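Quick one: this structure, given as structure tokens, is what I'll be asking you about.
Every protein chain of the complex appears in place save one, which is left out.
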Amino acid sequence: MTAPSGFGRHVVVRTIERARLELVDGLAPIGTASVHEAIGKRGYLGAELRPIQQDVRIAGTAVTVLVHPSDNIMIHAAVEVCREGDVLVVATTSPSSHGIFGDLLATSLTTRGVRGLVIDTGVRDTMDLRQMGFPVWSRWVSCQGPIKAVAGSVNVPVTIGGVVIEPGDVVTADDDGVVVVPRDEAQWALDRSVARLDTEAATRERLAAGELGVDFYGLRQQLADLGVEYVD
Amino acid sequence: MTAPSGFGRHVVVRTIERARLELVDGLAPIGTASVHEAIGKRGYLGAELRPIQQDVRIAGTAVTVLVHPSDNIMIHAAVEVCREGDVLVVATTSPSSHGIFGDLLATSLTTRGVRGLVIDTGVRDTMDLRQMGFPVWSRWVSCQGPIKAVAGSVNVPVTIGGVVIEPGDVVTADDDGVVVVPRDEAQWALDRSVARLDTEAATRERLAAGELGVDFYGLRQQLADLGVEYVD
Amino acid sequence: MTAPSGFGRHVVVRTIERARLELVDGLAPIGTASVHEAIGKRGYLGAELRPIQQDVRIAGTAVTVLVHPSDNIMIHAAVEVCREGDVLVVATTSPSSHGIFGDLLATSLTTRGVRGLVIDTGVRDTMDLRQMGFPVWSRWVSCQGPIKAVAGSVNVPVTIGGVVIEPGDVVTADDDGVVVVPRDEAQWALDRSVARLDTEAATRERLAAGELGVDFYGLRQQLADLGVEYVD
Amino acid sequence: MTAPSGFGRHVVVRTIERARLELVDGLAPIGTASVHEAIGKRGYLGAELRPIQQDVRIAGTAVTVLVHPSDNIMIHAAVEVCREGDVLVVATTSPSSHGIFGDLLATSLTTRGVRGLVIDTGVRDTMDLRQMGFPVWSRWVSCQGPIKAVAGSVNVPVTIGGVVIEPGDVVTADDDGVVVVPRDEAQWALDRSVARLDTEAATRERLAAGELGVDFYGLRQQLADLGVEYVD
Amino acid sequence: MTAPSGFGRHVVVRTIERARLELVDGLAPIGTASVHEAIGKRGYLGAELRPIQQDVRIAGTAVTVLVHPSDNIMIHAAVEVCREGDVLVVATTSPSSHGIFGDLLATSLTTRGVRGLVIDTGVRDTMDLRQMGFPVWSRWVSCQGPIKAVAGSVNVPVTIGGVVIEPGDVVTADDDGVVVVPRDEAQWALDRSVARLDTEAATRERLAAGELGVDFYGLRQQLADLGVEYVD
Partner (left out) sequence: MTAPSGFGRHVVVRTIERARLELVDGLAPIGTASVHEAIGKRGYLGAELRPIQQDVRIAGTAVTVLVHPSDNIMIHAAVEVCREGDVLVVATTSPSSHGIFGDLLATSLTTRGVRGLVIDTGVRDTMDLRQMGFPVWSRWVSCQGPIKAVAGSVNVPVTIGGVVIEPGDVVTADDDGVVVVPRDEAQWALDRSVARLDTEAATRERLAAGELGVDFYGLRQQLADLGVEYVD
């Protein structure tokens, strides 16, 4: 009855391979919707993760944390392994609204150059966090604070919204939500996204000039094939 | 076994009768709560449609779209039949959070003078939409983009939040949500709303001067009739 | 078959004992998360009560209202018993989204020095309320207006989010939500909160200087006790 | 400022045209999923209306009721206009969970030959209702009883789950939910449904014999067109 | 800075005053909807607490437990203070779906004569619990098991669904949900409920004989007063 490797172990993985920061910085200003499309409609963490601020767009490398609901001891453990350019990504083992992250943890992360937080549970001190300029995407805002009693892990794969996030992946986030790009696809995702931006700009120009999408995208035939009739 | 008229047909109705724009423009600044009350507590599309912007108040004539969840081909078809003063109203045949509308469609609609979007599913590119000044009321914000594969209809009656919206109806929207006024009631609704605003202004003045609502509205007798006792 | 005292009675209690306003004013700027922690992780009304404005922090003494869903006659009755420094707290006997409070009631409350509204159902006229500077924490924003037909009570104990709120308790509210402090704990809560702010400030300084939380809070031993392993 | 016809009126329409009962009885045993498909994927009242019993399948003619949330006075008014073969369909003007229907109303309806209840709010006395053999599809089960204070209407068009239900329409219901067939499509719907059942039976036989759906429905070409690859 | 009495204390109260078991047993067969009405539409724990079994009706005296979400150490502590005729009532300090109660705890409770469980979080081993005949009303069914790490209390007042439950109160439960009667109102509640059952029986007989509720309850005048018109 030998346990499978890793069973029951709780680990803090100190050393992870991160996506190259120049690629991350390239992806930052693009916008999550465009990145999501560019990489094949993948990586979106779902419509229930909402920003606590408006008009902020970031990208960073994921340091992942898996916590028991309402417990933030592993977030404290994670601070130490964060570095310039990271985004902290916190998942829970079951649904919870507790505000297990606040301005003190944000202070710590800021000193290490962490760019923001993505958390699939609650956050608090939101006025302070906005004032500090520390951006957060969370499922809940809640005063209810954390316990520090149950083990979890840092820098293991986690899932949010059906997406598997590996440590070191690229996290992009803005007002539309959060999109994660696998680390080894960062260069390709950047190329694709930039190309897409170019195409979109050209499209936008033609649409702005009054050209119709049904013509531009060639949808008239498809509408006919689908049996859509035009009537007056 | 002759099919009922209209069964299984997907149509784009090009020509609709719209509420007169001067009436629409009269209703625009009034506020949805007042319009809703003025027309007999009707036409409210429900508390789950939320604006992506703040402090914007519009009114326009409805161009309606019925789409399969996650599919926006009919929105593209709808652009062509929109004109100055319209608001696009998109309903789905079942619940979905997909972001099937973004800044490119908004660009097209802007060129045609469309004033905004009401959509009972998701929207994306929200930073851009706010920057463009294109207002949106939606159920979700989501990166997940559309397919273009399933037929639907344009300018047929649709329902959102239990309210039937006919093409050409007046759509009013602000931070409290969306209220729809039937096309042929627009004049009456405007008259009633303006009258209500006047009454409200007079009421506000008296309340601001310290008069009590229980006196002003004559509620003391009703409270007594309901058996409410005053105690110390 | 004598009814239990109070059974079936609907009352407006005119005279209540309130927390001292100087204590209330002391608690106002502290922040709900800190107060919540300071008093033993109690009094939080839950993550579904959200502010309609941003970056506003208040405290006041509770005037409580228990209403039938969709009915606001008791809110009108409550205005009369409000005074300088109060916050109106409205609970319903069952879930409802109706917008039973708007700018006219806010006008009345403002004349009496009421500082804001906490309401476990809907609110409307939100643009106006923000413009007036009358802050609101509500579960819903909704156009759907009230009836005035069913009895309720004013200044009886009510519960929101599992917390019992007594008339005269201290209500503190900001962007993280609403926290209620029992009236007779106000002094103690203020002392504890101020002490906590001091501690937090000292902690913040050390964390900002780069000290790690795991060291500062002495969590390394606990992580070890929990069996958390550090790996590379 | 003449009000639009019907504005602000609350009516009990005594006489309605109903679908012919022999058609209704023909549709009863077919199953909602098959009827829904047969009439063009229309008429489904949504996945949140659930039966309080299992393995019951009915059809009847709709008597519709529109109530204020938590108020059942109009249900009492509706009893009188019900007759043999009807199904009572109750919609509310806003979301509510109140149990405004129980075994006494069911007793009344049973004496009039009403076949069941579809209600977009709550029901109570569910043990009794099952024992009586009176089937119910509801959104909630709740003890919280009704008030009798607010006007509504009987036998006006109502909407549930985005579907408009006219008095006299055919209501079919089973464990999959509720599907409504417009009155004047009843014959056509029955013919189509019976034809569909025949097709389904033939299909079932071939599938049961091991034929594959991808072959039977000719999906292999479509899978190839969609770019789906088979790998080992 | 003296703490308020009870602040921060976690207690197991061993001795509580319970409602008399003969009153409890009198209330058991009556049905929650009738009890709820009889005592003035109070005490209902809400529509989200659902039974895991069907057609079971119980009453017992409340032993209350307040737990941290996902933690069941206090349920273990509560077993010892339970006795014949009790119902265990478990509330959490924040929302959670964890299944913190299963067949082993039910085995313990059964040996002590406990009649069932009301739990505002999750339960598991539901097949076994039904087989044991141990009835449960819960918010969730979930495999996810408990931790035993955080303090709570036994036999302190708790709230579920906005209702305050004191130790020793009468808990009545059936397929419509859970209704709690304050301990010192048990006799009165029983008398009122029995009287109500009698009235209901008489009413049922008359309704079953075809008398109309609008006549029986005298609603015709009220309908007229509300302006409801009868039309053909």
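Structure notes:
For clarity, chains are labelled A, B, C, D and E in written order, and residue numbers in each chain start from 1.
Everything that follows uses one rule, which is that a contact is a pair of C-beta atoms (placed from the backbone, for glycine too) under 8 Å apart; a residue touches a chain by one contact, two chains touch by 3 or more.
All of these numbers come straight from a predicted model, not from anything done at the bench.
Touched by the hidden chain within the whole complex are the displayed chains A, B, D, E. Only one of E:122, E:167, E:182 or E:213 touches the chain withheld from this view, namely E:122.
Remark: the omitted chain is touched by one listed residue; of A:11, A:91 or A:143 this is A:91. Listed residues E:105, E:180 or E:228: the one in touch with the omitted chain is E:105.
Residue D:174 is the one among D:71, D:86 or D:174 that touches the chain not shown. Take chain E: the residues that touch the chain left off the picture are 9-15, 73-74, 76-77, 79-80, 97, 99, 102-105, 107-108, 110-111, 122, 124-128, 130, 140-145, 148, 150-153.
On the side of chain A, touch with the chain left out of the figure occurs at residues 1-4, 7-8, 39-41, 91, 93, 159-160, 162-164, 182, 184-185, 188, 191-192, 195. One chain of the complex is left out; on chain D, the residues touching it are 31-33, 36-37, 41, 44, 46-47, 50, 55, 57, 174-177, 179, 200, 203-204, 207-210, 212-214, 217, 219, 222-223, 226-232.
The criterion applied here is as follows: only the chains that are shown with their structure count from here on.
Graph distance from chain B to chain C, where chains that touch are one step apart, equals 1. Common neighbours of chain D and chain E under the contact rule above are C. At the interface between chain A and chain E, over half of the residue numbers appear on both sides, which makes the contact a same-residue one.
Between the Cα centres of chain C and chain D there is a gap of 42 Å.
Among all residues of chain A, those that touch two or more other chains are 97, 142, 144, 150. Chain contact topology: the protein chains form a pattern that is neither a line, a ring, a star nor a complete graph.
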